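All protein chains of the complex are present and in place, except for one that has been dropped.
Right after this comes chain A.
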Amino acid sequence: MNAELLGNRLTIDADYFIRDTEDAAIPVSLKLQSGSVLRNVGTIRNSGLELAVGWRNEINRDFSYNLGVNISTLKNEVRDLYGQTYINGGSAEFRQRSQIGEPLLSFYGYEVAGIYQNEAEISADPVAVDNSLVPGDFRYVDQNNDDVINDDDKVFLGSYIPTFTYGGFIGLNYKDFEFSMNIMGQTGNKILNRKRGEIIWTNDTNIDADLAKGLWTGEGTSNKYPSASALRRGWNQNFSDYLVEDGNFFRIQNIQLAYNIDGEKLFGAGMPDARVFVTAEKPLTVFKYNGFNPEVNNGIDRQFYPVPAVYTIGVNLKF
């Protein structure tokens, strides 16, 4: 749906879409054997709403502005796997799974309920007793309440595909000054902090500051992070939402301030026009994720470098 209203000052562009990708190439496992054959037999549905609103106005000869906002929602859903119950992805230690009704390659593991704080909590929980746990270890959610933590307690922990993305821009013109800014962001996606997870294979990796400062060091110190020694024990190395973090972020994509100089008018005939500007590219990204960069390929962070902010000062001369 498109609309232009109020003397073309307001534009609205709205789309609702349901798009089925049929005959998607998915791995079809060989019976009994290892390996799979890629076949064009999967169906994946993407549905959502896209909305873009723009507003432009000229207050007077000296001052005009325009604004725009766009938002889109996205629901990704596996619809058909050629009769397969699920397709495993990721690796055995960091399991992802495509299953009908869930987003493609969702993270799959235990949910952390908290940290065992003291011996009393340990002895009160048969799960902790059976697995010889100690205070500082993870307490996983026993989804089926059978006092055993096993495959039946694994759940989908979210997907790397964002459910909501948004962007916006603003442009101002005042006399010879121009100002513009673009922003963007997304929510609803998860990031596998695999950099944190790979401690299981290494003796001497760095850990991120939030984890280092937040480690459980005694009763009441943390209900989120385990103790340092727990990181080395198999129980706590089970794949859980401890390693799956929100991927929300907001970013100022760029800001520009420019001043236009009319050379002829200012300095007389033959002088060039000029434009002086200051630009900041990606000067600000706001995110809670405990990595350097929330934009990671397919939601798996195995060490991404931070995004550099680039500041530019420039002059354009037009002869």
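The working rule: a residue touches a chain if its C-beta (ideal position, glycine included) is under 8 Å from a C-beta of that chain, and two chains touch if they have at least 3 such contacts; residues count from 1.
By our rule, contacts and distances are computed from a predicted model.
Protein name for the hidden chain, per its UniProt entry and selected from "ABC transporter ATP-binding protein", "Glycan metabolism protein RagB", "D-alanyl-lipoteichoic acid acyltransferase DltB, MBOAT superfamily" or "NitT/TauT family transport system permease protein": "Glycan metabolism protein RagB".
The hidden chain makes contact, of the residues A:Tyr86, A:Tyr166, A:Phe179 or A:Phe292, with A:Tyr86. Interface note for the absent chain: among A:Gly101, A:Gly234, A:Gly270 or A:Pro306, the touching residue is A:Gly234. For the options A:Leu67, A:Ile200 or A:Val276, the residue in contact with the chain missing from this view is A:Ile200. The chain not displayed touches chain A at residues 29, 31-35, 37, 84-86, 88, 92, 95, 131-132, 150-151, 154, 200-201, 203, 234, 237-238.
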